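Yeah, one chain of the complex is gone here, protein chain that is, but the others are all in their spots.
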Amino acid sequence: MKILTTVKKVVDVELTIHVKDGAIVEDGLQYVINAWDENAVETAVQLKENSGAETTLVSIGGGDNTDMIRRCYAMGIENGIHIEDPALAAADSFVYAKVLQKVYEKGDYDLVITGKQAQDTDNGQTGIILAEYLGLPCVSNVIAIEVLDDQHIKVSRSGDAGTEIVELELPAVVTVDVSINEPRLPAMRGIMMAKKKKIDVMDLAALGTSPDEVGCATPKSEIAEFLKSDTRQGGQKFEGNAAEITAQVVDLLANEAKVF
Amino acid sequence: MAKVLVIAEIKQGVIKSSTTELLSKAKAIGAETAVVAIGSNIESLIPGLVSAGSDTQYVADDPGLELFSAGPYASCVVDAAKQFGANLIWFGFSESGKAVAPRVAAQLDAACATEITDVTLHGDQIEVTRPAITNKVMQRVKVNIEELVAVVRAGAFEATEGITGTENVIKLSPPAPDLKAVIKELVSDASGDIDLADADIVISVGRGAKDQAGIDLVKELANDLKAGFGSSRAMVDGGFMPHGKQVGQTGKIVAPNLYMAFGISGAIQHLAGMNGSKVILAVNKDPEAPIFNVADYGIVGDLFEVVPILREEIKKIRT
Partner (left out) sequence: MNPLLISLLIIVALSVFGRTMFGKIQLLKALEPADRVNHLKERLMNMVILAIGQKRLVGRAKERSSGIMHAFIFWGFCILLIRSLTLYGEGFQQGYHLPFLGGDYLLGYLYVALKDIIEAIVLLMIIFAFFRRAVLKPKRMHNTFEAYLVLGLIGILMASDLLYDGARYNLIQLYNNPGSIHYFNNPQYGSEFLWTPISVAAASLISGLGVDANTAFLTIMFWLHICTQLVFLNLLPLGKHFHVITALPNVFLKSLGYPHEKPKLLDLEDEAAWEDESLGINHIHQLNWKQGLDLYTCTECGRCKEVCPTYTTDKPLNLHEFNDKLKQELLENADNIIKKAKLSSTIEQIEDSAQIEKLKEEINALNSKKQLIGEVIAEDTLWACTTCRACEEVCPVAIEHVPRITAMRQGQFLMAEAYPKELNPALKGLERNGNPWGIGYDKRADWAEGLDIKTMADDQNVDYLLWVGCAGSFDDRSKKVTTSLVRILQKAGISFAILGIEEKCTGDYARRVGNEMLFQMMAQENIETLNNYNVKKIITACPHCLNTLKHEYPPMGGDYDVIHHAEFIDQLVQKGKIQLKQSLAGALTYHDPCYLGRYNNIFDQPRSILRSVSKGVLKELERHGRESFCCGAGGGRMWMDETIGKRINLERSEEIVRRQVSNVAVGCPFCMTMIEDGMKELGREEEIKTMDIAELVEKDMA
């Protein structure tokens, strides 16, 4: 089985993000692998270990992704493709999906595993749109995966009414949630070996396509500006005799907040 | 004129409030409204769909649609959208919505936005705001084309009181099943407990409750108020509460009218799950607990002392 998994380099969400003049302040930011994609990589590596699959990762944009891709190699991914092109600067989910489609068509993959969403955009669309473009069956928000045979996998999806167990015919696309597994720390030995491994870096032309073909020039939507998030502020805090302050608060809840 | 197609959120035979909320917003921006309902044996819901504020109701009622499957559900929505000529297609914030919206957008070659908090129309130009970078910033997004598919954040739109609609039912032909993604089984969450995502009031316990005795104490209050009963990660990790009850970044995101946090310190991961609540009440022994930074009302005290008093006072108020 040949697996293609996607990894996106995104801003580290542990940091405080400052917004100035409608844009994000880049100074002091650091970039890391998207958490959900790390789960996707772990899923692919586990399938390699348990069912003998061959794994390839693809990363789009992000500048110098060498460290991130090497880390994935150290986790166990065997091949890596990086598509970098200035035209991709303002790419949206549809553009990413088109580029991924081109990458998919160049190889012979049975399964595409992406993270459910990217922690910078939080759109959660790319994987599903890719499946539509490729005409492949797709299940999103997957929390467990099992190989049935060469042509079929069984996945569990966290849905609204409960856990949905779905059988997919390959080739297929799945997007995974963080609860599917705990991504391993890259193996020490893997880190050493990864230093020697090559990454297949291509621009759109080398990929056999063009900015027009993937829709770069005409994105369906664009970010006009960034704004500070409304942060919630603390309200009134009461200390003292439990009976008194509790009565006070219940009174406020009923008459001020009007929730009762 | 804008034409908004709202996908009705139906759960266990009940139309969820998001449907009314989305339709209310649609009317508020002066759009024509339609709703599409997908499921099995949903005829009886039509009056509810009308009173939620829709002027046309597209109904896809088929046994094959009883269990959710993204492919067929997307086909129904596309069918309705095309028939209606919708330029705005809105889903409530659910797993189904998030799974179907991108498919619909791809098939209609529309734009797609997840978790929008507001939508404005400047003539033909659609603009939405939505959170990004794990809720740390907001984006104002300009849509460059005429059609937008969006998933709306829970509680972002307000239901208009006394909203009405017109009955105009159009039956949709059942879609082809997805033969390559076959639903084998649904392992239900339903435990008879009140759904955290829908409840008006949600009450959660944290490490401060210590053990089963503490949990049971707080549960009494939840029962009194018929509130959803949730938990912080600590109590789930400790084996006291099931994972399905976890409120937080990696659990359930809730936005009730009133959220009560007992013995919860307020770690960022938990806050991410309930920050959208209208009113937050927190009870904690530690005056420096971070939860007090987001709580509208905070009681510094021992929950074992406070909860019984709360129950008494609330009983008094409600009579």
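Read from first to last, the chains carry the letters A and B; within each, the first residue is number 1.
Methods note: a contact is a pair of C-beta atoms (placed from the backbone, for glycine too) under 8 Å apart; a residue touches a chain by one contact, two chains touch by 3 or more.
Not measured: the values here are computed from a predicted model.
Participant: According to the contact rule at the top, which chains on display are touched by the left-out chain?
Facilitator: Counting the whole assembly, the omitted chain is in touch with A.
Participant: Who touches the missing chain here, A:D64, A:E182, A:D212 or A:E239?
Facilitator: Touches the omitted chain: A:E182.
Participant: For the chain that's not shown, point to the residue among A:G28, A:G63 or A:G135 touching it.
Facilitator: Checking the options A:G28, A:G63 or A:G135, the one contacting the hidden chain is A:G28.
Participant: Considering the whole complex rather than only what is displayed, give the residues of chain A touching the chain that is not shown.
Facilitator: Within chain A, the residues that touch the unshown chain are 12, 14-16, 28, 30, 32, 182-185, 187-189, 191-192.
As a convention for this text, only the chains that are shown with their structure count from here on.
Participant: Based only on mean CA positions, could you tell me how far chain A sits from chain B in angstrom?
Facilitator: 22
Participant: Can you tell me which positions in chain B touch chain A when the two form their complex?
Facilitator: For this pair, the touching residues of chain B are 11-12, 67-68, 70-71, 94-96, 98-99, 101-103, 105-107, 110-115, 127, 129, 131-145, 148, 178-190, 201, 250, 257-258, 275, 278-281, 287, 292-302, 305-306, 309-310, 313-314, 317-318.
Participant: Taking the touch rule as given, give the residues of chain A at its contact with chain B in the complex, in rising order.
Facilitator: 11, 13, 16-17, 19, 24, 93-94, 97, 117, 119-125, 128-129, 131-133, 136-141, 154, 157-169, 172, 178-179, 218-230, 232-239, 242-243, 245-247, 249-254, 257, 259-260
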